[in-house]
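Here's the structure we're looking at; comments come further down.
A single protein chain has been omitted; all remaining protein chains appear in their positions.
All chains are identified by letter, namely A and B, in their written order; residue positions are counted from 1 within each chain.
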Amino acid sequence: MGSLDQQTLPAALKARGVSRRQFVKFCSTMVATLALPPRYLGAVVKAMESARRPVLVWLEFQDCAGNSESMLRTSNPTVTEFVLDLLSWEYHETIMAGAGKQAEAALERVVREHKGEYIAVVEGAIPTADDGVYCTIAGRTALEIARHVCSSAAASIAVGACAWDGGLVRANPNPTGAVGLQEAVPGIKVVNLGGCPHNPANTAAVLVHYLTFHEMPALDQYNRPLFAYGNIIHDQCERRAHYDAGRYVEEWGDEGHRKGWCLYKMGCKGPEATFNCPVVRWNDGTSWPVKSGHGCIACASHRFWDNKSPFYKRLPQVPGFGVDVTAEKIGWVALGAMAGAAAAQAIGSTIRKKVRPPEASEGPTKPSSSPEA
Amino acid sequence: MTEMHGGSRQISGPYQLAPGRTRIYVWEKPVRFAHWLLVLSLVVLSVTGYYIYNPFVISRGRAAYVMGTARFIHLVAAWAFIAAILVRFYWFFRGNRWARINQFIPTRRERWQDAVETVKYYMFRRWNPTPRIGHNALAGATYTLIFGIAVIEIITGLALYNNVVHSKCLGLLVGWVPRLADIQWLREIHFLVMFALWFFFIHHMYSVLLAASEEKNGCVEGMVSGYKFVTQADLQREFGTRPGGEKSEPVRAVRQTPAAGKVSG
Partner (left out) sequence: MARIVVDPVTRIEGHLRIEAQVEGGAIADAWSSGTMFRGIELILRGRDPREAWIWAQRICGVCTMVHALTSVNAVEDALGIEVPDNARLVRNIIAATQTVQDHVVHFYHLHALDWVDLVSALQADPVKTSQLAQSISDWPKSNPKYFKGIQERVKALVESRQLSLFGAGYWGHPAYHLPPEANLMAVAHYIEALAFQKDFIRIHAVLGGKNPHLQTFLVGGMATSLDPNEPGATINPERIDFLLQTAKSALEFVDQVYIPDVLAVAGFYRDWFGRGEGLGNFMSYGAYPQGSIKNPSRFFLQQGIILNRDLSKVYPLDPANITEYVTHSWYDYAGGDAAAKHPSQGETSPRYAGPKPPYEFLDVDKKYSWLKAPRYQDKPMEVGPLARLLVAYASGHEEVKSLVNGTLAKLNAPPAALFSTLGRVAARALETRLLASHLVEWIQALSNNLASGDLRIHNGEKWDPRTWPRSARGFGFFEAPRGSLGHWVEIEDAAIKNYQAVVPSTWNAGPRDGHGQRGAYEAALLKTPVADPERPLEILRTIHSFDPCLACAVH
């Protein structure tokens, strides 16, 4: 098969002055992110030491490149390490040197020479309406490319909401019939890394897990790694004490907002979102949306655009009513109507009592008999 | 026939009944227990539930735990609510003739007719409500609906709870729910069902009070004591020529009083 005779990682790292201590530290960061017990550190170190740069291709379809950009923002390991040392990153439109024919040839070569060995990362949704004309690359549809490339991969990773479940592109009314990878190419092995974009800290950890154990980490019912998507944001949130205490931001910029109180009343979807943002955070652990003062929009949840919006309201829009009609409003109107009906009935009954002929007062003995009878 | 099981308590004490009325033991203990536990837990669940939806009290103190408390109480009340529903469901199969499941789902033609007549009564197309000892068929159907809604509330509530606790046990029970509808829609349903329950509450209050005033059967007290006051005609219709029915099983709880006067109890 392919030329797998490259240099090993420690040699590559040593060549650029990375000490063994730094290397082990990097491995232990990965162990922590993966939520593995510390005893796995040895296995990770050993595996990384002998890892032989597996080939990776990164495909972009109906995307915004936010996941590519996000990948460029990772420090543990940096993208440089991924590209130069850890993996052989052979195709990625946004940053690869080659273009046009040469780029396509590079992709084709991977599919041909590394069949069943390479990792295919997919970013963006895949349009299925009108024979897939809404996304073509080199004259071929995204659907065709995805089938061709992902079905020969050892494993596929869908990064971001769009690649997982169609994301934004699939939101109502889904003008292009967009779907996620596992729906577009059924039957292949896919790991879904939801988020808009994905958090590269998790993606890096998945890749390291793969390099170490030659398999993907434990997955949930959506094929998302449990270590990243197993817990509710709300349960890990630093504002949680304020939630429990009943201290809420009520207006943007108010005292509560300045004091870092809970954003529940501003529509925060943390209680119905799972992800590890509060723990791994973003951009090298700098911050995450709630820490910076805005509610969570549950960007790592299934079909979150339609399911978790409107983002500034506690509950979804009741279908069939206007955007300014909340579920609560509907509830109160219905209660009012019922109270009105009861009042009307009460008045009617009082009148009936007054005008009821005495012979009807005992009532019929059979259910079917009526006052008129 | 177990169906004739009408309770076994002899009545004592100075009850005074309306003229021509008979005191009869209708609502057995489990029915009343379930009913009032439902009422109590529903009030608590509503107040705490609404607070969870819209925390209208903002606390400022350091030691406050308002939402935490509200959620805790909501959960405790939720278990009470579930217990009440379970007790009542059990009694669908164990209870007396007025507590049985056939009183709720109008399967027989006669019950259907009763329901239609009751609708007519509400629409002022009849002078009087249809006479019944238990609840009329329409009321029964409404209660069925409310039990159904309560079940939805329990299922969505448990699913929301499991979203927090991720318990294996609960997962077996309600793990399928979030696959059917997103957790956010479960919240929406859970919230809207609360209004449906309030909707029923208004309706229920009204019709119970209406029945109490129209039928003079002491139905409100009946939910407390278990006894209703019925006419000879009611008894005749329900049990045949004499109390106890044609199979002549005695309805021991039934006692006739000639005395006139106010109903108390």
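The working rule: a contact is a pair of C-beta atoms (placed from the backbone, for glycine too) under 8 Å apart; a residue touches a chain by one contact, two chains touch by 3 or more.
Given the structure is predicted, the values throughout are model-derived calculations rather than measurements.
In the full complex, the chain left out of view touches A. The chain that is not drawn here is touched, among residues A:I95, A:V279 or A:V318, by A:I95. Only one of A:A105, A:A218 or A:A343 touches the chain withheld from this view, namely A:A105.
Within the full complex, the residue among A:A138, A:V333 or A:I347 touching the omitted chain is A:A138.
Against the chain not displayed here, subunit A makes contact via residues 3, 5-7, 12, 15-17, 53, 55, 60-70, 72-75, 78-80, 83-84, 87-90, 92-106, 125, 130-142, 144, 168-169, 171-176, 178, 196-197, 251-253, 257-261, 281-284, 286-294, 297, 299, 305, 309-313, 322-324.
Operating definition for what follows: only the chains that are shown with their structure count from here on.
Once the centre of each chain is set as its mean CA position, subunit A and subunit B turn out to be 44 Å apart.
Those residues of subunit B that touch subunit A in the shared complex are 53-55, 57-61, 64-68, 70, 110, 113-114, 117, 120, 122, 124-131, 163-164, 166, 179, 182-185, 187-188, 191-192, 194-195, 198-199, 202-203, 205-206, 210, 214, 231, 233, 236-237. Every residue of subunit A that touches subunit B in the complex is listed here, in rising order: 221, 230, 232, 235, 243-248, 250, 256, 264-265, 269, 272, 298, 301-303, 307-308, 314-316, 318, 327-328, 330-332, 334-335, 338-339, 342, 345-346, 348-349, 352-353, 356-357, 360-368, 370-371.
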